[in-house]
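With one protein chain removed, the remaining protein chains of the complex are shown where they sit.
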């Protein structure tokens, strides 16, 4: 008998893999103890840990190639500039951006969103509409609230379904001729939901609006292609993808960036400065006022090299395995309720849950005493808390260095939590 | 015979000193060669080099204590938060700020100035005036030009004297009842001038305006006390003071910061976020949206420890010695003209000059071939170029690790420059 | 850090059986405080007359530490003289911000001494202080009236 596999159907044993133990050995912090217990780090959605390769790349940069960029003809300045611009090219290739000039380095994803809100958004008028969703991180809410205050534009929201997915039922009315921009998260930092964007993109193109995707929780975890997704802007942040703090990325279509006025003013973003007025450099320089995050770009470049070496598909599959395992394991714990998709499809490796009768702070504290680091609170996404009528949640989030053993430890920890507070 | 020394007159041999060779040994880059020549780094006004202690502090942070701040109850989060807030306290003590809550971490000095221009400046109206000077860095010009465009306020300028000092002759008309803010550099990054601020401060208080000092070129080089100077805001930048790229500082009086609206919106700067609107956290959190420069704050704290260990007075005296030596030495080179004060009083260790008949780019290139790293160009301060009718200048700037031998090498290098282009 | 230094029996007891919970009338001032990093909230009312805290009533949600702390605050200070209340407030704040170096005085703080261990958990200090900050604010508002 022959089995016919439908064309294009992925086969599990075709899936790329990697040696988790070897990966773990690259992360010095994973050898640490917390309160006498081996560290179990389940908070990568908050910030990821850093491999030795990234830490060293920055140390070597400071020790041997440090200089300011784009301002000097000297050798050190040239080395620093090549390193900085080289990192820009790595980022561009990583997300398949048509040109490195479409990559703007910011201090974090939050600044990247604010940049678009201030620069692109400065021409909005009363009557114009921006559409976001109830599953946004505060960084993709507050800049738009502030923009609407400044310009008189109106903020509209996609709702959420009970299962933690974007409610697209009103996409055609929500996105309409008044809509100028739709800015939604690609992966929720609380629910783990990975949003399907096709219907939204279609509607955005239909009405002539723009689409921005907050990819802060996507880029670290799976291959992403800005051309494929047909977005107009995406943002993400270095520290969640094995890179350093202090650097974020805005990608924008060249044709849009070229028309946008500057946001921050200062050194490096000018063409010429006169007392009577100034003119601006072309993007990306136009949006990078002052000394940029040079060493941080070097670190981010090293992080991308590291991710590429392991392979984004292998990382995505590793996380899918962990997520399936964790969804099963947590469903065996009495009193635990998961918020967000309960199936390992269309979701990332971030699981938020409540423990009946125990406040998340107390859950987190007891787990911490066992070496298990989870995040508790509103996760910078209060509207989700309001949507599901919870004051706060506990969140476990996984990355390439996590193991099923660590999920077992989490489950055991939750039993201890319940014993303590029952 | 007894010599009577006027009370308070400093005696040269009372001056604190340090062992420059030992300091140099802390900076790995100074052991490097450039094009087969030992590196002579005379570009610290652009960015300073970093001692091993700073590089290591960040590497250790990433390797052992990395987590996001202010969001977690777990142990790593607590360690990272203590490290970040501890750095804030170090910065506060370093400039004698009354409270650590007056220290806002930004990505660089440029962002700090833009923050004030956007937040404090958002209430300006046509008729209001901002006063800056012709010796400002672009980062203290462009944000005000953009603010004036947004609000209709007017930008006024202090002129410069032939000797490169602030022309204070019209201080009483320039600063008047319409003036809302005077923002000037404390030390010029081109001319080296250290501005006396007493008359300006008096006048600012008289008319009820505010005073902001751009201390980017001061804080690295001498002890500075915000209470003494009676400023309202000061800004400076980590990478020029032995610290990393990716971090800057805004200090503001608590009473002012408390009243200022937010600038960037996002995580960490909120009190609560609702779909109908949001409320803000108290300063400094209100102004630190998104994941802050955590490791960079750790690095900046280590830089401050390093500077304190050597002693800011010793550093200032070391630089004064170098400056006197360099002013003398350069005056012996035919065709070299210094722009800025020619006496080592009321000036820092930054010297800009022209070489007759040779464009600064070519000066810099020939010096680079000798291992000597100087900056050439407009130094992000074009109005100074226009003021003195030069297209560009060559700049040598010194720091604690420089020596008189290096100045001798510069002088020899300039002879070679002249031979090549005569 | 030992977990039981944080979760003293007394604290867990106040958490499971909070005293004085619920918003009551009459009141001289009402305040609403939020811990922005975690979202814990408390609404707190004081009824203040003749320099006496006739009643303190509260409502809110949060972790065991913040809830137990509000319960202890009620137990200790509802009915107290304003002067004594401020003294207890100062002592509790000192205890919480003392990084575990402050020896608490049971005469002033009552069950509040059980929070001594919280001071060693910097991330939880704000939880313990939430209702106490609200009380201070509410008293200030009455005095401003």
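Letters A, B and C name the chains as they come in the text, with residue numbers starting at 1 for each one.
Assume contacts are C-beta pairs under 8 Å (C-beta built on N, C-alpha and C of every residue); 3 or more make two chains touch, one makes a residue touch a chain.
Computed from a predicted model, the values in this text were never measured in an experiment.
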Practice prompt. Write out, one label after another, the shown chains that touch the chain missing from the document.
Written response: A, B
Worksheet item: From the list A:73, A:130, A:312 or A:385, which touches the chain that is not on show?
Response: A:73
Fill in: Candidates A:45, A:270, A:338 or A:355 - the one touching the absent chain
A:270
Discussion item. So one chain is hidden, and I want to know which residue out of B:16, B:35, B:98 or B:346 touches that hidden chain in the complete assembly.
Written reply: B:35
Worksheet item: For the full complex, which residue in B:376, B:400 or B:414 touches the chain that was left out?
Response: B:376
Response to the item:
From A:30, A:100, A:207 or A:281, the answer for touching the chain not displayed is A:281
Response to the item:
Listed in rising order, the chain B residues that touch the chain left out are 35, 359-362, 365-366, 369, 376-378, 382, 385, 391-392, 420-421
Worksheet item: When the complex is taken as a whole, what residues of chain A touch the one chain not shown?
Response: 70-75, 77-78, 81-82, 268, 270-272, 281, 285
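Convention: only the chains that are shown with their structure count from here on.
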Discussion item. Counting only Cα atoms for the centres, state how far chain A is from chain B in Å.
Written reply: 33
Worksheet entry | Where chain B and chain C are represented by their mean Cα positions, the distance between them in whole Å | 45
Practice prompt. For chain A and chain C, let me know how many angstrom lie between their CA-based centres, rounded off.
Written response: 38
Worksheet entry | Residues within chain B bordering two or more other chains | 71-75, 77, 268, 270, 272
Worksheet item: Residues of chain C touching 2+ other chains?
Response: 1, 37-39, 121, 124
